[in-house]
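Removed: one protein chain of the complex. Kept in place: all other protein chains.
Per-chain residue numbering starts at 1, and chain names A and B are given in the order in which the chains are listed.
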Amino acid sequence: MQKSSAEEILKITNLRVSFNTYAGQVKALDGVELTMRKGEVLGLVGESGCGKSVTALSIVGLLPQNAKILGGSVLLNGKEVLGMSKKDLETARLTEVAIIFQDPMTFLNPVLSIGSQITEIISARPELFTEKLVKHRLGQIGEGTDVSAGLDSERSHLEGALKRGNLGKKEFNRLAKVYAVSVLESVRLPEPVKVLKMFPFELSGGMRQRVLIAMSLVRRPKLILADEITTALDVTVQAQVLQLLRALRQEIDVSVLLITHDLAVAAELCDRVAVMYAGNVVEVADVRELFRNPLHPYTIGLLASVPRVDVSSAPQEAAIKGSVPDLIYPPSGCRFHPRCPRAFEKCPQVKPQLIEANPGHLVSCLLFEERSP
Amino acid sequence: MSRSESSDGGRRDATGREADLRYALHLLKGNRLVLVGLFLSAATILLVLLSHLLVDPNLANQQPLALRLCWNNPIINWNIANVKTCPSQLPLGTDAYGRNLLQMIILAIPIDMQIAFEVVASAIVIGVVFGGLAGYAGGFVDEVILRITDVFLAIPGILLAIVLIVVLGRSLPTLTLAILITWWPYYVRLMRSQILSEKEKPYVERLRAMGAGGPRILYLHIVRNAIYPILVQATLDVGSVILTVSALTFIGLTPNPLLPELGNLASQGIANIFTAPWLILFPGLTILLISLGFNLLGDGIRDVFDPKLRR
Partner (left out) sequence: MRLYEYILRRLLLMIFVLFALSLLIFYLTRGLLPPTSALAAYITPRMDDNAKLSVARALGVATANCPSYQAFTQLQSGCVVPVWGQYLTWLQNALTGNWGYSLLPGVAPLTTTWNAFFGRFPFTVELALAAAILTILLGVPLGIISATHSNKWPDHLSRIVSLGGYSVPQFWFGAVLQIIFVLYIRVNGLGLLATNSAVATTCGICFASPGTVTAFTGAPVFDGLLSLNFPYLWDSLVALALPALTLAITSIGAITRIVRSSMVDVLKQDYITLARSKGLKERVVIYKHALRNALLPAVTVSGLLVSYLLGGVVVVEIVFSWPGVGNASLAAANVLDVNFLELYVLVTAVIIVVTNLLVDIAYAFLDPRIKY
């Protein structure tokens, strides 16, 4: 049983997940190691198919039916998620962790109104909105900000109503609606009261994404998993959503796991970045450190293949040779070795572990294994 | 899942046909009922082909009335008073004319199946032609065809069939025609909606942009892709047509009381339901098995070909 320190909001150890498909067993996650500190924004970058979303789904226990968890541990705030009971999972999803998906057109129920889909979260577990919890949550909002001001009335409403004891159903529903409006306001949605009555198909892509963000904020989670939330949006909307996230991050003390394949997005928002390849975490470092001094050959290749405006010499598209490996029959040893320009004879034989090459800079590559203390 | 990541790695788009076949086998393996359907349908067709070899068709015209409604099968005991025992052992007893019921059932299967195939085949042709026309041409032609189907779909088919048979006379061809006239609107509608959705697909525009030689070739391309649901529906409908035919003959619209036909045999049975229950049970059971076989088969084909079920 793994132990986590009080400062770690998330600790994933040796997570192995495979999928049963008609073509064979897809070994999607091959021993993922990931640790997140409270309050940080950790970027999880990698190409499509490397297992980023699978990792996120494992944290909330929403893997599809054909998925098999082969082993490992996922500690969410110290509690083991794998093998958690259904009821505990539901509670965890409601209070501890929220996941924001990409492509909001398919992620919102087309026949229910936006308001209905938000207030149901609040109505789901009224008993969780205990006086102490609500006070604690509300207290976490930074003072003197726009969001805080918008929620002042809510704060007093909720506190007052909770003081009276049991909330009547009608009052609670009304409160839920007001609360929902305030949350929509906080994600900078124009005319939130109108939006409550609208249906998903009536909103634009950017607005829908904000609704999804709002849904995750409603329950004040300690950890937010943002799965490719800007991928389905065009560039201008992307910028707006990122700005929103940055603002929210300053106002609300929450940890964010930002999953993306876009390095630029990661560079903008994250404190630390973890790079994934073919079901493994291959490098983790502070964001500036990673971009300045990438260690893993894959990371180096990734960064080199991003065209840069400031380099005046002839642009070399230093693409990584080869293609993403077949996860049904993955390469032996280090999964990157067939494409690695610095592979040597030990690479196909031994799977590298994630070790600390420099302080705070973890890498999973045999090139660094000799040097580790 | 409509996510940008696929959870089954990079091999998904390997050789298209090989992957399709593997997927189809995977589905079939998991769905044993389809194999049951395949077995039943194959058995039915086998009986159709062998029927006249197994039983002499002339036996249908004989009426050994002395043997009427008797039973003699040691395995099944009806526990009813007054069941007549046949002189010799018979697997399924005799009917109201004294004929061996099992033999009559074997003679009846090809008759019912012939009607079913004729109706379904004709309906496919009509559906493809008129449904395709309606869907592809659009406009006034579409409107006219749609309204005509509206009229036919506004009443239960059996009513129309009854009137037709009474008016045109009771015979096997009129039985077939009557059922066909109530069946064709569904196929026209189905084909039309398929064509309409195919028309929107990008490959059609590509073909047009390449100047793919005129409406007829375009039509063939679209029809080739649109036809799968029609074929699935046709397989399912073989069973449904047999249900309809037997219902019509059951209520008395049979050409000839002696005709060995499953519904006809059953109609003799209803008059004697409490004294000779086998006469309605076994013909009906045969209908059930045939219909079940084709329904399962049609379901299986649909599962394999339905693009929505692919990942």
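Remarks
Quick note on the criterion: a residue touches a chain if its C-beta (ideal position, glycine included) is under 8 Å from a C-beta of that chain, and two chains touch if they have at least 3 such contacts.
The structure presented is a predicted model; accordingly, all values stated were derived computationally and were not measured.
In the complete assembly, the contact with the undisplayed chain comes from B:V163, out of B:L46, B:L65, B:V125 or B:V163.
Interface note for the absent chain: among A:V17, A:L44, A:A67 or A:L94, the touching residue is A:L94.
When the missing chain is restored to the complex, the residue among B:L53, B:I75, B:V151 or B:M210 that touches it is B:V151. Of the listed positions A:M84, A:A124 or A:A267, the one in contact with the omitted chain in the full complex is A:A124. Mapped onto subunit A, contacts with the missing chain fall at residues 60, 62, 86, 90-95, 98-99, 101, 103, 106-113, 120-121, 124-125, 199, 201, 212, 215, 219. Of the residues in subunit B, those that touch the hidden partner chain are 1-2, 33, 79-80, 147, 150-151, 153-159, 162-164, 166-168, 239, 243, 246-247, 250-252, 263, 266, 269-270, 273-274, 277, 280-281, 283-285, 287-288, 291-292, 295-296, 308.
The criterion applied here is as follows: only the chains that are shown with their structure count from here on.
Centre-to-centre separation of subunit A and subunit B, using mean CA positions: 53 Å.
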